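Every protein chain of the complex appears in place save one, which is left out.
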Amino acid sequence: MDHRLNRPLGANQVPRFGGPATMMRLPSQEDAHGLDACFVGVPFDIGTSNRPGARFGPRAIRAESSLLRPYNMATGAAPFDGLMVADIGDVPINPFNLAESIRIIETAYDDIMGHGCVPLTLGGDHTISVPILRAVSRRHGPVGLVHVDAHADVNDTMFGERLAHGTPFRRAVEEGLVAGKRVVQIGLRGTGYTAEEFDWPRSQGFRIVTAAECWYKSLGPLMAEVRDQLGAGPVHLSFDIDGLDPGCAPGTGTPEIGGLTASQGLEVIRGCRGLEIVGCDLVEVAPAYDHTGNTALLAANLLFEMLCVLPGVPYR
Amino acid sequence: MDHRLNRPLGANQVPRFGGPATMMRLPSQEDAHGLDACFVGVPFDIGTSNRPGARFGPRAIRAESSLLRPYNMATGAAPFDGLMVADIGDVPINPFNLAESIRIIETAYDDIMGHGCVPLTLGGDHTISVPILRAVSRRHGPVGLVHVDAHADVNDTMFGERLAHGTPFRRAVEEGLVAGKRVVQIGLRGTGYTAEEFDWPRSQGFRIVTAAECWYKSLGPLMAEVRDQLGAGPVHLSFDIDGLDPGCAPGTGTPEIGGLTASQGLEVIRGCRGLEIVGCDLVEVAPAYDHTGNTALLAANLLFEMLCVLPGVPYR
Amino acid sequence: MDHRLNRPLGANQVPRFGGPATMMRLPSQEDAHGLDACFVGVPFDIGTSNRPGARFGPRAIRAESSLLRPYNMATGAAPFDGLMVADIGDVPINPFNLAESIRIIETAYDDIMGHGCVPLTLGGDHTISVPILRAVSRRHGPVGLVHVDAHADVNDTMFGERLAHGTPFRRAVEEGLVAGKRVVQIGLRGTGYTAEEFDWPRSQGFRIVTAAECWYKSLGPLMAEVRDQLGAGPVHLSFDIDGLDPGCAPGTGTPEIGGLTASQGLEVIRGCRGLEIVGCDLVEVAPAYDHTGNTALLAANLLFEMLCVLPGVPYR
Amino acid sequence: MDHRLNRPLGANQVPRFGGPATMMRLPSQEDAHGLDACFVGVPFDIGTSNRPGARFGPRAIRAESSLLRPYNMATGAAPFDGLMVADIGDVPINPFNLAESIRIIETAYDDIMGHGCVPLTLGGDHTISVPILRAVSRRHGPVGLVHVDAHADVNDTMFGERLAHGTPFRRAVEEGLVAGKRVVQIGLRGTGYTAEEFDWPRSQGFRIVTAAECWYKSLGPLMAEVRDQLGAGPVHLSFDIDGLDPGCAPGTGTPEIGGLTASQGLEVIRGCRGLEIVGCDLVEVAPAYDHTGNTALLAANLLFEMLCVLPGVPYR
Amino acid sequence: MDHRLNRPLGANQVPRFGGPATMMRLPSQEDAHGLDACFVGVPFDIGTSNRPGARFGPRAIRAESSLLRPYNMATGAAPFDGLMVADIGDVPINPFNLAESIRIIETAYDDIMGHGCVPLTLGGDHTISVPILRAVSRRHGPVGLVHVDAHADVNDTMFGERLAHGTPFRRAVEEGLVAGKRVVQIGLRGTGYTAEEFDWPRSQGFRIVTAAECWYKSLGPLMAEVRDQLGAGPVHLSFDIDGLDPGCAPGTGTPEIGGLTASQGLEVIRGCRGLEIVGCDLVEVAPAYDHTGNTALLAANLLFEMLCVLPGVPYR
Partner (left out) sequence: MDHRLNRPLGANQVPRFGGPATMMRLPSQEDAHGLDACFVGVPFDIGTSNRPGARFGPRAIRAESSLLRPYNMATGAAPFDGLMVADIGDVPINPFNLAESIRIIETAYDDIMGHGCVPLTLGGDHTISVPILRAVSRRHGPVGLVHVDAHADVNDTMFGERLAHGTPFRRAVEEGLVAGKRVVQIGLRGTGYTAEEFDWPRSQGFRIVTAAECWYKSLGPLMAEVRDQLGAGPVHLSFDIDGLDPGCAPGTGTPEIGGLTASQGLEVIRGCRGLEIVGCDLVEVAPAYDHTGNTALLAANLLFEMLCVLPGVPYR
């Protein structure tokens, strides 16, 4: 192991219930300087239409991440043997002003991207994918997108507003942040405002994979197709925890029944290995509805799995 | 869309966390006059043998139903484009007198049936299926029954009483409310008072589908068989939320491990499309054990899915 | 009793766990026409700086209010024997736009005031007192204010914003909505951004009663002084549930230790009898932190007590 | 100490989180034979008008009672040094039949009384005081009553029924189970169905002590008056946990704000020392609303304090 | 049925929410004399590295076990028709001294084994498998092991200590308590301290079945292989509730995402039928994180299923 690389604080050094409350108890630093990847929090939830509370997502995910160990036993990934990773803290959003917060987030991510660092975002509600994708695409051009979610999030407006947690991927298309043919949305389900809600993303070239298409089976084959679809070129991975079933992820603001299992969530992320991942976000964890902390723990694990599929991670 | 038909209050008119606490924020009315289908609550739980609290089921289901939108994205059903639907409130049961409550419920459902309306019941414990089926069969004759449950609910007596939440389908057979050969019970499992507990329903012609027969697979094929079994003629759909696994439906009074998944619950209901559904009930949601509200939300979704398979619903 | 007046639905008509989820199970109507007083919800929480969720306050308060009966046993007040009261539902705020929401609330309250009706508001975070007071003072001129709270809520800005739940009474002074010498703030405590935080309200003529001044004793004598201070003329009563101790009111967003007891809260409201109350609000109930519902129940009781001290209420 | 007397299992013999789940980890026995006092459970809640769940009261109180030690540090009472005490288990009520359950309870208490044993009852809802008082008065004649409660529980009927948890003390008077002039009701408050609700008990000679009369002060002086009022002769102590404030006793079915503090509850019971207590009940603990177990723990402590004031208890 | 055999208290004798809080409401006795199998609690959790609380596991499992009935409807097992079973209470561990507690447990299990009784253990954290296996192997020689868990629990030390809940099976091998080639570990997953963590158990001959190998399918075929692998000879079954997914078993101290379903857990235990089971433990239920009690209920069911596969159980 390269001793110059950061490593999570070990459970035999300080017990899991102690130590710094950073992601995986990694060292923290002010910005992304010198990092291959960073964990970064966006404690923002004023784009939320139903149950709020995702503002506490980063804090809760970090707290539960203390249970994580540095090696991925299922895949052999050893991210800390190859990448320099730290927790760079939270973006200081303005809790009373959505537009201003979006601007603040965008600036913060421009800075991260400027360091050539891959951001692994602890959300926050899904609105934040817009400023994140703006910064990501400013550096990488329009990106491919692997999007796990119960909802397509392609509304034109909500209450007349163009930025809210149900609109990010409409904006991403309009602003050219994503390449429509290199987008897949996995886990869609539930009720809709119109019968035609999934037509628009399809018209943009998105592949839509509904939850019902996923039930009772491995998503390994799907992800092989996704890798073919997305091919070479930069990819962003946006994972809304409500893509998973409320049975395993109760702590979220807009739960929809009949979702993916946690194992399918793992397969989607593990199936991204080989793609050129340039950014990731995990959004919509609402701790006030997560009485055991297990949704935050699930999110922490998924963020670790995202780290494991970044380019450059060694496997053992 | 027919503007004379009721529609749920839209999320862009009043936010989901506001507005009237009716089912799906539909208009309410005093009785079933002029309705094709109605949502109706039966806040009754004094037939409960273990954890009580289903009396608060209707209130909780209505509260969480505010998240529902009017179109079924998975099936294309557009119930509010074809049916007149409202919430007619709660049956005023007597909380101290089981027998009297049964009588009150029966009278209330006779009134609903008299309007030619299909009741979609928000329970309440499973005892209520007896008075509901009495009213339903009074109008339609002995009905077929799709019954999702962990328990067969065919005890002869409980504590010497003939009416309790473990006896409704014994009574239904004895009173000729259901046609035994047109009954299927799906999801049965758990422990029993005798080894022969499932023999009696089988002797009445019921098809018994245990939970173990359902594990790890789609129930689509089963439902094709069920449609064949039940054929033409009126059918009642009785869905005990404990038919589903406690992992997705924790908020119930008699949970049994190893149950159906939420997706299987969806498949059962969706698989009833084409049957002549004349009544539905969703029972045994106990909000005091549903700390996130997600069991009530699940129930609200299942009730919406029931609405979607009623005769006359247009599909897009 | 005057049979033309609305009455809450009786517990021996429909059990408490059933019936309409309006405040006290009163009749609902669209606007304040013909009402002496109305219960009205403002499901708004995007002015919140810490734990969100007050958007669900109105729904939770209404649900728990089903336990209330129509007579006040402690004071003999019989509000429904003298006033016409109804629940007029929720103000349809915009969940993504604070400024727009404030405008919507203001318009809604102008309408209520236009009917000569006293609004009893189910909040919502404390930001809403600004638009409410604008409408109230537009009709009545600058009002006196009885303000129960842990916090003075007189910040100039928060994150640079002038409207948020920590600024309403600074705005109220600046805009001439309240008459400084007719303002009392009761229950203030906790930590502050500066040592001088209470100087500004004092400089405006406010009487400040800290929580520590209230400990271990009846607030009856204080309220006699308050009645003297406020004298004749219109008064608004603004009750932040965090004025009470978290021991009795845990479900709120910015709890501060060492607060008033519930009995002191009752004494403050009961002590307003005789004042010319023209508006009331009960704010900052955050149901996601109120696992038993008892904070909402407390709030429902306090709102009922507010109704009991309105001018015109008969006492038995 | 008398080694023939039962003692609770010691915390240094088996840790508090182990051992038998009897009250205070005392020995259990089938009936009251040879006992001076017994703990007995009545897991009954079908007389409940609002939140149910008191059926689980006995189990929860016993579980939390494991924290109790055998000496009363505040009063010096050493009950196990002087009395033979055991846990005689639960009365096997019929969960579907209120009238039949009342009969079963009555028979069970006749048996206890027949052994000359003082029952300390773990309820259960307040309906059970009727059959308990019937058995108690059958042996002792009309008894005095110290009744702590938020509610007078003297309704004539509820939903037309004469036995429910809001009617027991009307029945007790009518049936001559209590001597009206030897009755005190402490802690009454809240809202009422009529303005005259407390007139009837007063007309029967009851002393009514409202919660508001108790606020902010010791109840020692009150209890001196109560001892004078009740004088010599048998007394029953009936303690509804909702007499205390929901802040300290959240886990109950009909909470009312502004109640007694836990310390006042202790003073009431301790103030009964010297009275001829012949029976006690602690009712209305609803564990489903008691997420920490602390309401059950409070109840367990109050039951121990009741034991400490029984005639014959030595003090050190 | 053999009337000399113990039977659980019936739900029509005493309601489920009453009666003794023994496992399945079976009779209790002091030791294992005369028993074929016993339920025994080990309220121990000071070997826990993350969330504590398994010390309350036995109490919680017993409380929820009251819902169990005596017959296994899925398999036809009728354990109480063939075996003499009782609850022998808890092992009195020392809560402050791990080493001393291990010694106490070992002695207690030597006594159980001395009576020729099969212990069914209600844990407690996984450390307890060491003293249990010592006693079991002292009587039966090195045993085969069916081990369900998220973790291999084969660390050499934790914080330098050789006995903790992450080390039991390393110790079991070193001490010759298990026969390596007759060991299977099912459900392993999650993150690890090194990439080679599963190499050591494999080097001892263990079969490792990761959770990922189990996803989306029946474990019936696996268990056929396991029965072949283990063949004749004594077998211990050690079931860590965290082998199951946190979605169905949230109340545990070291949850790992992507685990087995409850139905797979049932299949593993049912698949042990035919093996010579000589001991069983169910560990790591942490009630403080099990807000509904459903994890404890799951554990109670799994313990019943273990009883059902003991040698000598009749099937109907």
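By written order: A, B, C, D and E. Residues from 1 in each chain.
Just so we're on the same page, a contact is a pair of C-beta atoms (placed from the backbone, for glycine too) under 8 Å apart; a residue touches a chain by one contact, two chains touch by 3 or more.
A quick note: this is a predicted structure, and the numbers were derived from the prediction, not measured.
The shown chains contacted by the absent chain are A, C, D, E, with contact judged over the whole complex. When the full complex is taken into account, the listed residue touching the unshown chain is A:63, out of A:63, A:262 or A:278. From the options A:6, A:28 or A:157, the residue with contact to the unseen chain in the full assembly is A:28.
Taking the complete complex into account, C:158 is the one of C:158, C:183, C:235 or C:296 that touches the chain left out.
In the complete complex, the residue from C:133, C:211 or C:280 that touches the missing chain is C:211. Seen from chain A, the chain kept out of the figure touches residues 13-15, 17-21, 28, 41, 43, 55-56, 58-59, 62-63, 89-95, 291. Panel shows chain D; residues 10-12, 15-17, 67-74, 76, 78, 216-218, 245, 247-248, 261-263, 265-266, 291-294, 297-298, 301-302, 304, 316 of it touch the chain omitted from the view. Listed by residue number, the positions of chain C touching the unshown chain are 49-51, 158-160, 188-198, 210-212, 215-216, 245-248, 250-251, 254-259, 289, 291.
Heads up, the rule we're going with is that only the chains that are shown with their structure count from here on.
Take away chain C in thought and the touching chains that remain still make one piece. Matching residue numbers shows that B-C is the pair in A-B, A-C or B-C whose interface repeats D-E, with more than half of the contact pairs in common. Here the CA centre of chain A is 55 Å from the CA centre of chain D. Separating the CA-averaged centres of chain B and chain C is a span of 40 Å.
Annotation for chain A: residues touching 2 or more other chains are 49, 51, 158-160, 216, 245, 247-248, 289, 291. A complete list of chain pairs in contact reads A-B, A-C, A-E, B-C, B-D, B-E, C-D, D-E.
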